[in-house]
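Every protein chain except one is present and positioned as in the full complex.
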Amino acid sequence: MSGGADSPSPSLDKQFEEFRSQIEESGSLREKIRAVVLEIESTSRFMHSGLLLVHQSRPVPEVLEKANAQIGELKGLYNRLAEIFRECPGQYYRYHGDWKSETQTVVSLLAFLHWLETGNLLLHTEAEEKLGLNSSEFGLDIEDYLIGVCFMSNEMPRFVVNQVTAGDYDCPRKVLKFLTDLHAAFRMLNLRNDFLRKKFDGMKYDLKRVEEVHYDVKIRGLAATGDSNGNQGVADGQS
Amino acid sequence: MSGGADSPSPSLDKQFEEFRSQIEESGSLREKIRAVVLEIESTSRFMHSGLLLVHQSRPVPEVLEKANAQIGELKGLYNRLAEIFRECPGQYYRYHGDWKSETQTVVSLLAFLHWLETGNLLLHTEAEEKLGLNSSEFGLDIEDYLIGVCFMSNEMPRFVVNQVTAGDYDCPRKVLKFLTDLHAAFRMLNLRNDFLRKKFDGMKYDLKRVEEVHYDVKIRGLAATGDSNGNQGVADGQS
Amino acid sequence: MSGGADSPSPSLDKQFEEFRSQIEESGSLREKIRAVVLEIESTSRFMHSGLLLVHQSRPVPEVLEKANAQIGELKGLYNRLAEIFRECPGQYYRYHGDWKSETQTVVSLLAFLHWLETGNLLLHTEAEEKLGLNSSEFGLDIEDYLIGVCFMSNEMPRFVVNQVTAGDYDCPRKVLKFLTDLHAAFRMLNLRNDFLRKKFDGMKYDLKRVEEVHYDVKIRGLAATGDSNGNQGVADGQS
Amino acid sequence: MSGGADSPSPSLDKQFEEFRSQIEESGSLREKIRAVVLEIESTSRFMHSGLLLVHQSRPVPEVLEKANAQIGELKGLYNRLAEIFRECPGQYYRYHGDWKSETQTVVSLLAFLHWLETGNLLLHTEAEEKLGLNSSEFGLDIEDYLIGVCFMSNEMPRFVVNQVTAGDYDCPRKVLKFLTDLHAAFRMLNLRNDFLRKKFDGMKYDLKRVEEVHYDVKIRGLAATGDSNGNQGVADGQS
Amino acid sequence: MSGGADSPSPSLDKQFEEFRSQIEESGSLREKIRAVVLEIESTSRFMHSGLLLVHQSRPVPEVLEKANAQIGELKGLYNRLAEIFRECPGQYYRYHGDWKSETQTVVSLLAFLHWLETGNLLLHTEAEEKLGLNSSEFGLDIEDYLIGVCFMSNEMPRFVVNQVTAGDYDCPRKVLKFLTDLHAAFRMLNLRNDFLRKKFDGMKYDLKRVEEVHYDVKIRGLAATGDSNGNQGVADGQS
Amino acid sequence: MSGGADSPSPSLDKQFEEFRSQIEESGSLREKIRAVVLEIESTSRFMHSGLLLVHQSRPVPEVLEKANAQIGELKGLYNRLAEIFRECPGQYYRYHGDWKSETQTVVSLLAFLHWLETGNLLLHTEAEEKLGLNSSEFGLDIEDYLIGVCFMSNEMPRFVVNQVTAGDYDCPRKVLKFLTDLHAAFRMLNLRNDFLRKKFDGMKYDLKRVEEVHYDVKIRGLAATGDSNGNQGVADGQS
Amino acid sequence: VRTMGSTSESSSSSFKDAFGNYADYLNNLNEKRERVIKASRDITVNSKKVIFQVHRISKDNREEVLDKAEKDLAAVTEKYMSKLVKELQGTDFWKLRRAYSPGVQEYVEAATFCKFCRTGTLLNLDDINATLLPLSDPSVEPLQINVLDYLLGLADLTGELMRLAIGRISDRELEYAEEICQFVRDIYRELTLIVPHMDDSSDMKLKMDTMLQSVVKIENACFSAHVRGSEYMSLPGSSEPSSFLLG
Partner (left out) sequence: VRTMGSTSESSSSSFKDAFGNYADYLNNLNEKRERVIKASRDITVNSKKVIFQVHRISKDNREEVLDKAEKDLAAVTEKYMSKLVKELQGTDFWKLRRAYSPGVQEYVEAATFCKFCRTGTLLNLDDINATLLPLSDPSVEPLQINVLDYLLGLADLTGELMRLAIGRISDRELEYAEEICQFVRDIYRELTLIVPHMDDSSDMKLKMDTMLQSVVKIENACFSAHVRGSEYMSLPGSSEPSSFLLG
């Protein structure tokens, strides 16, 4: 074909050359994130597997100790993630999808652990602290935090059932109080995130199930009548 | 129930109070974006309607003039979008999903228009300029730009077919050269975005179709033999 | 192409011009409805939050008072909805899908409240009255009413469980009588609406659960033997 | 259980008795509608099967004659439908879902037939007239009409291809003009109905395909050069 | 076009004409079946309503009498079904899906009734006899029978709970014995992963629940110690 | 709880520990494969880009030379793949999904190149040879080979069209002959309804398109009448 | 004390006997179903081979190819359909339909495909069923393919005919392609009137969509062949089209 082979315009070439390098850069950033996230996932899986032992009536302190050790590891990993982002400010949400699901799981584990230790909800700022996150630079997204809390709530019915089987008849009362307050606090939010809204709807069933366990214990006169130990940690009586 | 009604901890309440206001804020931000995006969509739909007339062999200059007038309108709208984001730095990508699809369409229209006028590809910087965008603050995402360019390429086969029907036998040669170069430039990118990669795969079919039209014209001896008019605008010969 | 650009027939143009205005009109009507429905949803969410406190054994009268206050608000909102429809007679069911789900929730709340106060089922006409609806103009669809009643029934097992936990051992008997009658009344209907039929199937489980709670109380000798307080309100004994 | 068998309140019974009769009534209304709709479906299926013969180059007048005969039948059926609704004013949209899909098909057949005869679009009022419908009482919903028109457009590419195969080289030009105008008219509507919007998106492909057929004929010099017969019916040249 | 327009071959037409009539015949057969099945469904719903009264501790004999009266009605209906099939031998399973669900319900009611009367399981042949069915012509499918028996088992826990509430403390022992034997017999079957297996899995839970009630009664010393009344009907002691 | 809290049996732990290490090993094997496959993909993308120039009528020998150079690179990569598998004999098909798609592309490129050079089909053994594969250890799956050949066939219509546009009127004849033979050979295979069959169906359309181009050239008397150059390479006449 | 033995002897033993019967019934049914499924798979695989054999047709080898296809088909009938025939009788035809339907559909597809290529006509259901008669023991009710499976097989046939038509056009047998086109259109049109009334028509509705696509593919191929032919006629100096078109 006559004249078919003249080369394209230089500005076009230059632009695509630039794109190429930018896309490579973004790709390698993503690879770095992926590597860290894989480790986060793996650490949190181990932590999860360890925490599952509370359902088997293992001495709680021992379970907690192991899990606490892994928090340090997670902190290190999130620190690495934050460092990666220090180089590209303003792009937190560009890659958010790459780590949010794992972070929600991490939050749920931290919150469950914290609750076992203190009987209280792990606050957003406390979660950030535990992971060494810093809101102004690389913080914990609020919706990720809330979803993580919902995941934690999903563990409650199983925990209560197994505690009662193991002979702790006061557990349902404590958990019920905790979940009732949590549920009430959530209800005040006008949730627009569909996933979060759906997860929150699930919390209603957790609450209902815990109410029923509490009922089962209470109607049989098994619940402790005294109310002495107050609120400090759910698992004190154990071990 | 004894002691069942003591209120939840104040720090919990405070935290959820804060969440509530943040979620409301984010919701109203989203509403503002939505309003602007609806106008962008409407303006670009109008612009698209006008541009479609080139397929019906309306005099090109007239078509271009009208479309150009709407670019100003779009510029104003993107300006409003940029202003909204000036208040919340670093959140560009948080809401990116809310406007990206419309922006890709806008880019495809601008690029088609530009190509009709000059025979060249609208560059990324030129697109930003036309929309009054500023990379450092509120820029045009490169992938959105590239997807828009792919959309433009999808219109080429139809354009060529209709131009030949209307008697412009030199059009396929010009378009073929343009698309071949564009395709070659794209091929050098290592695309990781799945949607973009899929759209780019489609460009192969556009190129193939234009080659076939070129073939149809050539084998019937309809193509102009000379190569006189060079590169300045595809539509010069018309009107 | 010679002669390709003659314009379409004027009657076609005229028809589509008319369609355009009708579609715009219908769209803006829908926006108006949506605005009111959002408020209904928000008010009923608030009301629901308040009513949930009965599960926590808060003094019932206090709970009821607050909830009753919100009925007035709802009435105002339904009045606005009715006004919107006064302008387009015969189109109630055209837009029914836009508010029916929220209305079913409202009915369920009203019916639960009414039952707490009187021990009786809120009748369809009573529900319309409470919301200021008028069957001849803008009434309450019967299926929406029935679905709302099913939703209310779904709350009963939870209520009974929590009341017994809190020490009210007569509650199951009253609820059981109420639900048995309600279930028997429903059974006589030949339900064709699939959603309603499914919801009604669910009522069987509510009834069964309440029977079981009643059994638990009875076999343990906790149920009151007398039948003194009759039918006036479920929650009298409380506070 | 002592005293378990006292009967439910009479007002409850009365209400459900009324519901029962209303639900039966609505059910039997629905049965009546269903019977008519089944006949509409069957008639339109026969009409469709007859119209399919235009793709097989049967003499068009013969095809049209048969189809026209069935319009009378449809008119009778819609008349029966309208009568059914005369007894329950304001409920058109309550049962709309029961016949809309069949009506869309009917519109598409009438419009195709009308276009074969006259080369023009069957207008909404004309469609109502053919079916004996009356907007003020029992009219043709605009969206149903528009969807029917989209369905008709889907038949065009096949028709054009088969006409050309049968030797009618002028057909693509006529169809292209018709579809271009129709597409332009539709574009001005701000479609909010998702189904309709999707169907309209499909029309773009019909248009593109007809453009290509037109191109195939034109580039081979097969298209008639004269433009004599104007607009009166697509199928004149045949038989 | 050469030879394209002749009508389809007459044998093709003839065959399809036959198919159409066969399939329409089958459709009208189905309509006939549907009419009978609707009546079966309605009769069994009525019968079910009546039987439900045993949960409310109505005198059993009275309940049984009414229900027995309806068996005759069902027999008549199944007779009509059998007659319909006499015309198309071998096609029982072609339409089986149209009545199997209703028949399973019927079996469950008959079996429950039979058990109330005799304390024994209604056998397959007995069920056929009650419904006037004849295995060689129009029999009761064994899987339908077995599923019906599972449905019956599902009613047992509710029955036992309500009987105990009403003061019949010997009931759990009898039911437990019956269900234990039934469960043991079912375990002799090799099932596939189908609906029947799922229903059979459910029977395990029924058995467990009845065992629980039996335990509740036993630990409180409420159960009769003697085993006097043997096996003749569960409900003798009542009324 | 009696005996509930001892740790799982050591043999269980041990087995799962082994599984974990096996599966992690398999994961790291997969990573190794992935790394090689990425390079194969990148090399073949490069090779493809080069080969595409034949559509732009670049001198064929130059195109072939470059492409041939890359075969060596591919051979090296497949060698690395084979080495990886030497460690886990028999597991070829476990990871087959990880490289099959890329290998099919490689085959299509090799086959196209071979055909350009020799006018013959690259046979399976020849393909293995070019890639240094060895059937007994790490061979080329026959289905992958066949799919690759289908991919090659898909390029033929485009090639023919562009060659004719560039003035090589003898090309269609050669390609038609080649594709006809290839298609006939493929028809000897009995395929399942799988990916290969779908690709083979596509070959029919390639053949048809090439036949059309051949026809176009022939009716215009453009095709060379002699059959002189026989079979040695399609592209000889060029450059 | 809760074993079955403790109920009154007679009731318990009849109870036990009855469940023994139920167990036998279910075991027999499941075993038969397995055998039928296996036979159906065999029929499918071998009918597919027949279809591929027919696709090997071209202008010059027609007779030879079809002879072999028909021979293979006869072997499927004798070897595998006969297995089905042996297993099924009476109510089994419908009870186990889902177990054998895929095989029978493929068999119908193969048989009708052979016949169309041989004669250009549709092999009727009655004719297929007639060929199955000799397989049955005359004392029992013979296996008859039902209308539904026949129609489902026919729907698949149109896909094969589409493939055939595209091949024929490449081979310049345009008239043959047009004959196929007409045939497929007729089947499609006849089916539009039947499908809505079929038992469980959802499968068939999907197949109808595919069939329409096949029709359109054939029509488009005929269109482009026709347009090309017309261009040749209108070219200067092309007075003898036929000699060239057949060349």
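The first chain written gets the first letter, and so on, giving A, B, C, D, E, F and G; residue counts start at 1 in each chain.
To be clear about the criterion, a contact is a pair of C-beta atoms (placed from the backbone, for glycine too) under 8 Å apart; a residue touches a chain by one contact, two chains touch by 3 or more.
What you see is a predicted model, and the numbers here were worked out from it, not measured in a lab.
Novice: I'm checking contacts with the chain that's been left out. Which of E:V37, E:I147 or E:L207 qualifies?
Specialist: Within the whole complex, the residue contacting the unshown chain is E:L207.
Novice: Considering the whole complex, which of E:K14, E:R34 or E:R192 touches the chain not shown?
Specialist: Looking across E:K14, E:R34 or E:R192, the contact with the absent chain belongs to E:R192.
Novice: Which parts of chain E are in contact with the chain that was left out?
Specialist: Looking at chain E, the ones touching the missing chain are residues 180, 183-184, 187-193, 201, 204-205, 207-208, 211-212, 215-216, 218-220.
Novice: Mind pulling the chain G residues that touch the left-out chain?
Specialist: Given the touch definition above, chain G has residues 3, 30-31, 34, 37-38, 41-42, 45, 58, 60 touching the missing chain.
Novice: Mind pulling the chain A residues that touch the left-out chain?
Specialist: Its contact residues with the unshown chain are 41, 45-46, 48-49, 52-53, 55-56, 158, 161-162, 164-165, 169, 213, 216-217, 220-222.
One rule holds for everything that comes next: only the chains that are shown with their structure count from here on.
Novice: Pick out whichever of the two, D-G or F-G, is joined by more C-beta pairs in contact.
Specialist: Of the two interfaces, F-G and D-G, more C-beta pairs touch across D-G.
Novice: Taking each chain's centre as the mean of its CA atoms, which one is farthest from the centre of chain D?
Specialist: Of all chains, A has its centre farthest from that of chain D.
Novice: Using mean C-alpha positions as chain centres, tell me how far chain B is from chain F in Å, no decimals.
Specialist: Inter-chain centre distance comes to 35 Å.
Novice: Chain B to chain C: how many Å between their CA centres?
Specialist: 46
Novice: When the centre of a chain is set as the mean of its C-alpha atoms, what distance in Å lies between chain D and chain E?
Specialist: Chain centroid spacing, chain D to chain E, equals 46 Å.
Novice: In chain E, which residues are in touch with two or more of the other chains?
Specialist: If we look for residues of chain E contacting two or more partner chains, we find 1, 4, 56, 165.
Novice: Quick check: what residues of chain G touch more than one other chain, meaning two or more?
Specialist: In chain G, 182, 193, 224, 226, 228, 231 touch at least two other chains.
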